[in-house]
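Single-structure report; data block below.
A single protein chain has been omitted; all remaining protein chains appear in their positions.
After this line comes subunit A, so read on.
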Amino acid sequence: MVSFVARRIAKGIVVLLAIVVLNFFLIRLAPGDPALVMAGEAGAGDEAFIAQLREKFALDQPLPSQLAAYLGSMARLDLGYSVRQQMPVATLIGERLPATLLLTGSAFAISLSLGVLLGALAARRAGTLADTAITGVALLFYATPLFWVSLMAILLFSVRLDWLPSFGFETVGAGYAGLTRVLDIAHHLVLPALTLGLFFMAVYVRMTRSSMLEVSRLDFVKTARAKGLTEGVIQRRHVLRNALLPVVTLAGLQAGTLVGGAVLTETVFAWPGIGRLMYDALLQRDYNLLLGVFVVSSAMVLVFNLVTDVVYRAVDPRIEVA
């Protein structure tokens, strides 16, 4: 087990390195550079101004030496400096990480728990009205664009009913502390976490349902039934547990996107997270910051892949971690 994890980490570092090099060149293929963007926003700029900015961004250096410098600082676990934001990249990401993890984590929990529950329910009642209703609703949320669902939710719950706040992480300037603050943040979290969660929930519902239906036709389920076990126990212990593997795979994939996967939701709800930081950095060609976010989110994907493999074993001891 330990040597397995160690090997995977070593592999992960190589993959990460490849990702950094690839992204480094990829984002430089986009037209324009941060100096031009900043000059553009200033509404004025002469050659001296742009040359000055390029020097500030170290863009006057040849590409290979820029890459070498970046890899060098990476090796020291330093993600570099965002000249545009005048702050170290690690600080910028660190400031935004909690908000994103809270949002995507809640959405993850909502989608996984509701998805498996409703999926199991639909499988058990396959062919009935309940099944049709559940799969229908799931399909609807899966097929509708996320931003549209978000905006409609805002129109209904914020504008019409005035139940939930439409934007932000907490009530600005209210000076809440302790439990009041937690509740306030939770209040702000409801809409974004639900809209994001419902999208993923749809996937889990369908996956759980079809997987359970498949498993329930297998011989060992017949055996269990023949033993005289109750239907509930059969479904929980024998069917669901065996049907969970594909769901775990999918959850592992979703967990990998926890860091960068909520750009749309964060934008619509003005949630101060990493997704928006990344999107802004992309538009502004803030190379260091963009690379930093890429590195952190790729690292996250690698970590969750590893975790998924370990969880497989817990769910199904027949699988060897090797």
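Everything that follows uses one rule, which is that a residue touches a chain if its C-beta (ideal position, glycine included) is under 8 Å from a C-beta of that chain, and two chains touch if they have at least 3 such contacts; residues count from 1.
Everything that follows uses one rule, which is that contacts and distances are computed from a predicted model.
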**Message:** Can you work out the missing subunit's protein name as recorded in UniProt? Choose among "acetate--CoA ligase", "Peptide ABC transporter substrate-binding protein", "NADH-quinone oxidoreductase subunit N" or "histidine kinase".
**Reply:** "Peptide ABC transporter substrate-binding protein"
**Message:** For the chain not shown, which residue from A:14, A:77 or A:172 touches it across the whole complex?
**Reply:** A:172
**Message:** Can you say which of A:268, A:293 or A:311 touches the chain missing from this structure?
**Reply:** A:268
**Fill in**
Sole touch to the unshown chain from A:21, A:87 or A:314: residue A:87
**Contact footprint on subunit A, counting only the chain that is left out** = 30-33, 36-50, 52, 56, 84-87, 92, 95-96, 99, 151, 154-155, 158-159, 162, 165-169, 172-173, 266-270, 272-273, 276-277, 280, 283-285
